[in-house]
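First comes the structure, then the notes that go with it.
Complex shown without one protein chain; remaining protein chains in place.
Then we have subunit A:
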Amino acid sequence: MLTGFSITGYSKKTEDLTSTEMKEEGIKKVLQRHRLSGNCNIVTFQLEFQILETQNKENLSSVITDLGIIMEPTEYSELSDFVSRAEERRDLFMFFRGLHFFVKWCEYRKRTFKHFKDKYPDMVHLPEGACSHCMVICSASRPGFELVIVWRIQINEEGKVLPKLDLLTKIPQRALKLDKNRVIENAPLSFRTLLGVLGIEAAVESLIVLCKDE
């Protein structure tokens, strides 16, 4: 589908709420109850929402008066906060926009991690499998050293989807003691800067190359 959404079921019920007084004043009120179900990639959604349409002499206003959303799978914890916010605000379109971008970022993360796993199978590990949100880099010649790239996909207050990447380091004590220039301490911050300069793929690649055996 053009938008990436696939709607598998839809039904609608209409209720006329126009009272006799309203009719006299030329006002018409209709309540629509909608049920929608579908999916976006592997995420399925079920929505129930109500739209109140008020028609008076000048204009027609449509307001979403209630919104309930059920999503599967529920493992994406970042999504559940977003869903609650969308329900609270009754912002149907923000829900779909956010869902679209979230799924796109998840796909990109999966592809990127897989790319590195395929390219450097001995050095790269995905602790949670294909949909892992973190990637571990280690080298055989330097056991005890590990670089962990944590890639979270967050949805902010406005429904904007933003990737958030962090670097965690696991270094043996002896090595830490030798680190006079505090490279390890500054690594997370340096990684953020590197991301800004090189972009995600190049930044991660440069870290792997660093750990690679000559």
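Everything that follows uses one rule, which is that contacts are C-beta pairs under 8 Å (C-beta built on N, C-alpha and C of every residue); 3 or more make two chains touch, one makes a residue touch a chain; residues count from 1.
We take it that contacts and distances are computed from a predicted model.
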{"item": "Protein name as given in UniProt for the chain not displayed, \"T-complex protein 1 subunit epsilon\", \"Cytochrome b-245 light chain\", \"Glutamyl-tRNA(Gln) amidotransferase subunit A, mitochondrial\" or \"Centromere protein O\"", "value": "\"Centromere protein O\""}
{"item": "Residue touching the undisplayed chain, where the options are A:Ser62, A:Ser141, A:Asn186 or A:Ser206", "value": "A:Ser62"}
{"item": "Residue touching the undisplayed chain, where the options are A:Glu21, A:Asp118, A:Glu158 or A:Asp213", "value": "A:Glu158"}
{"item": "Listed residues A:Phe5, A:Tyr76, A:Tyr120 or A:Phe145, member touching the removed chain", "value": "A:Phe5"}
{"item": "Contacts of subunit A with the absent chain, listed as residue ranges", "value": "2-5, 7-12, 34, 36, 47, 49, 51, 61-65, 67, 89-94, 96-97, 100-101, 104, 157-158, 160"}
